[in-house]
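All protein chains of the complex are present and in place, except for one that has been dropped.
Now for chain A:
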Amino acid sequence: MVKKRSDVYSVEIYGTKDLQKTEIEDEEEKHKDSKGNKKKKKAEDLKKELDLDDHRLNTSELEKKYGTSIDKGLSSARAAEILARDGPNALTPPKATPEIVKFLKQMIGGFSILLWIGAAFSWISFGIQLAQEVDSAFDNLYLGVVLALVVILTGIFAYYQEAKSTNIMASFSKMIPQQALVLRDAEKKELPADQLVVGDIVEIKGGDRIPADIRLISTQGCKVDNSSLTGESEPQSRSCEFTHENPLETRNIAFYSTTCVEGTATGIVINTGDRTIIGRIASLASGVGNEKTPIAIEIEHFVYLVAGVAISIGVLFFIISVSMRYKILDSIIFLIGIIVANVPEGLLATVTVSLSLTAKRMAKKNCLVKNLEAVETLGSTSIICSDKTGTLTQNRMTVAHLWFDNQIYSADTSEDQTTQPFDQSSPSWTALSKIVTLCNRAEFRPGQENLPIMKRVVVGDASETALLKFSEVILGDVMSIRAQNRKVAEIPFNSTNKFQLSIHETDDPHDKRFLLVMKGAPERILERCSTIMINGKEEPLDSEKAEAFQTAYMELGGMGERVLGFCHLYLPENEFPEGFQFDTDSMNFPTSNLCFVGLLSMIDPPRSTVPDAVSKCRSAGIKVIMVTGDHPITAKAIAKSVGIISATSETVEDIAKRLNIPVEQVNRREATAAVVNGMELKDMSSEQLDEILRGHSEIVFARTSPQQKLIIVEGCQRQGAVVAVTGDGVNDSPALKKADIGIAMGIAGSDAAKNAADMVLLDDNFASIVTGVEEGRLIFDNLKKTIAYTLTKNIAELCPFLIYIIASIPMPIGTITILFIDLGTDIIPSVALAYEKAESDIMNRRPRNKRKDRLVNQQLAVYSYLQIGIMQSVGAFVTYFTVYAEQGFLPSTLLGVRVDWESNAIQDFEDSYGQQWTKYQRTYLQWTGYTAFFVSITIQQVADLIIRKTRRNSIFRQGLFRNKVIWVGIFSQIGIALILTYGLGHVTALNFTPLRFQYWFVAVPFAILIWVYDEIRKLLIRRYPGRGTSPCCPSALTNGSEEHHPGRLKNNSEGKELLGPACSEIKFISTRANPDKEQQVLLVPRLFLNSPGEPKVSGLTFASGAREVRADNGAVVNKEVNV
């Protein structure tokens, strides 16, 4: 059976047996789910299950155990047998929900169930009426069919949208089938990796992905990159020896999905597919339940709210109509009408479209969203746990600082450097640059001359690459310099020597001396030196100079940089004449009493966009926590340079150092920052972790294992935060799953991580997350607008039914007409609101509190339903009565006429003028009424659309024409209404009639009224921002006038105090002088100051005398604030 799966594991072939097994496993898992705390149990299971003993066995034992032969491999027949037993060597993709289930979910989710009930009622009443031979019975049949169609079509639409976004993911992550070199039937064969079975002998070489868990039996300089499994970033060497009891630590096992970086190896396959270590972790990840996304919760809340209103009004009026002696059947039909009027049929589709539009926009900004709802989750994120390497940093070593001539120079570490600005005139630099250039084995891959230097691919390790690029930038063609200074001998770097040495001929034809250059660990290099070069001259290395070296070394090391020392020696010509044979084994040349030249320090520098992005996060109230496997010092240095730890804040250790007291005596509350070591984390209880997460605003977790990430995420979630987590390794996948939004790295990320994540960051850049947050927040705001817009007209659709029942007037609007509003005229405008630009700087606002800031709150519902909604209903009824009056029925004559009006026996119904109407004429008039009602709702919805563009600001400030899509919406709305009335006006079933043109304008004054009313409301809100308004950063304050927006100024004994949340910039709009001379101190809450550095205060003028801005803890922030 061939099954195509649209997920990251591409196409796989399954035996039926295997499928059954998966199902059984799933069942077991469900069972565990029901028991609860299955995850912890599974994690422990995982550790226990690692009772591999293959690393202890010798070759012949292995051969015996797996029934294989190292020389011949398995026979094809045996391999086929095992394959049939174990299944293919591939990870079982996480069980995808069957498409039909997904489809059915769309069919019954949300409001669909209500509409199904409506349809069912329609069909029941059709059946009854058919039995009673009522003429209009078929109307109910059609209505039922229309309702069912609406549900099915919106369901298909939502399903299609969902499937489309899944497909993007699938196409993105489709893998090329991997091949493996296998020994079978004593022949080497290339086989697809999924055909591997236990006992196969495979050969791997540098660059290959390890095709299964392999016990190595012969190796040559083999190194593997285990980072996706263990998080260790350095390649690990592999050999055949059993080096550690723990199978994860021993060197003779290579794991599935890790990569062989260099060398070759042969090994026996010991585990395949889901039984590999990676496979077990992947299943652990799938055990971590997916929580509902915040927007899904919001939408559910909204659906419950609206459905609650619909059902309660429906039932209430059902009871009223029954007690008013309506027939039960009629009452049921009213109930259907009320439900249809109350349910915003098109809204969920609109929300889906809006989300997918945002998803598209985010994809353009390198955030690929797998799950549409995750779009908004990112917006409500309050904590981001970010990786360091590659996400915050450029993921490449770069020379950051130099020390020569007793001075530290800074180098440019940006991504696109073309020159280096530091002073290069000193002869010491010339000497240093020569060592850097020559004592380096790294080389550019050929054929990249046209690429910028920073983008070229280099063969060599990270530090050497950094040095090569550094010298290429400054000196130009390094390869030709090396050619001119021919290398005659070399000792490569090794961990015992901790230095690298090479001997060169010089490029000066008159200088026949050899040049010995050396680099390595600074202290080791210094040991070998007796002199030091200062301004090109060798000077003896006395203790004073040695101390200067120490200071510089400590300083550079303290910045988390990897420091290298450089020294050289011109070998005397008489001892080492031309053609001297250097022997690196016997070291027939001096390696001491060298001349120290300088230090170079390297770091994986932060991406240039990151500091800005971090500060944006801060002003957006998002806590950024760094979680890295790196050394605490490096981690802290990067955290400082990108602003995760701000310049002014201190850790407990910093305070201790400053005050010169032991760490224990420091008041922990004073430290805003914390650097937590993975080792400490290991021994911490969850309460202690909670305290750290609560107590410090700036946190760095260093030396953490990917498993600890999960603990950190859970800790953050205990604080009630919406947590975003970045990750790339396989081991990150549980954390990615656990997080509210898991973000996998598109470039560095493993498939398992991408699979577990909700979002994939295509450029691995932290800054992209921030743009994602911005989009997420915007869409939440805009969805609010969309919902407010959509809900408003529900009242205008509902009132007709209520008044029809109570006042017995001819039916003002038909159920089908309502559907034409909900699914016709209103759709494009409500999608258009998704294109609305942000009103104020949404990144200066705190993340929404998922418990308080709901998508639909009482305020929104009341304003939409009871204010604008009622106005709209009045407008529509005025149109209705106008039409009837003009046709001969004055409003007073319409009251209580329902029974006669709808009677088929009365063909001479008399109007106010004594004209007499046949039933059909009355029905036609009723349809004209429907059309007029419809048209006036449409006209008023135009005004509703315009007012919904903003929630606080005046429309004129937002600009009427900035969002062109709104106009598309307005024109579509009117266009559809025109087509329905005049184009389809003679299609009886639709109940539209070609309306007299003047009726279009009856509602226009009401539309204008709605607009004016809302502008006044917005003005009042701006003038008197009460508690109800969401707190904004006071990026704009007015001083001296009453308008304190959006922050507030409060007088207190010391001066004016600024109230509001965090921000990095405080700007005063008005420069009007403060008349009160007493108040010349502006107190800024510390909250404002949590951004890196000082907040910029501008625009503030004091009348006279001293002026200062003070933080409320007393620290003077900014003395001169005059502009």
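To be clear about the criterion, contacts are C-beta pairs under 8 Å (C-beta built on N, C-alpha and C of every residue); 3 or more make two chains touch, one makes a residue touch a chain; residues count from 1.
Please note the rule applied: contacts and distances are computed from a predicted model.
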Chain not displayed: protein name in its UniProt record ("Tetraspanin", "adenine phosphoribosyltransferase", "Sodium/potassium-transporting ATPase subunit beta-2" or "Replication factor A protein 3"): "Sodium/potassium-transporting ATPase subunit beta-2"
Selected residue (touches chain absent from view) among A:160, A:304, A:570 or A:913: A:913
Residue touching the undisplayed chain, where the options are A:67, A:127, A:975 or A:994: A:994
Options A:677, A:921 or A:953, residue touching the unrepresented chain: A:921
Selected residue (touches chain absent from view) among A:242, A:982 or A:1011: A:982
Those residues of chain A which, in the complete complex, touch the missing chain: 888, 905, 907-908, 910, 913-921, 982, 985-986, 988, 993-994
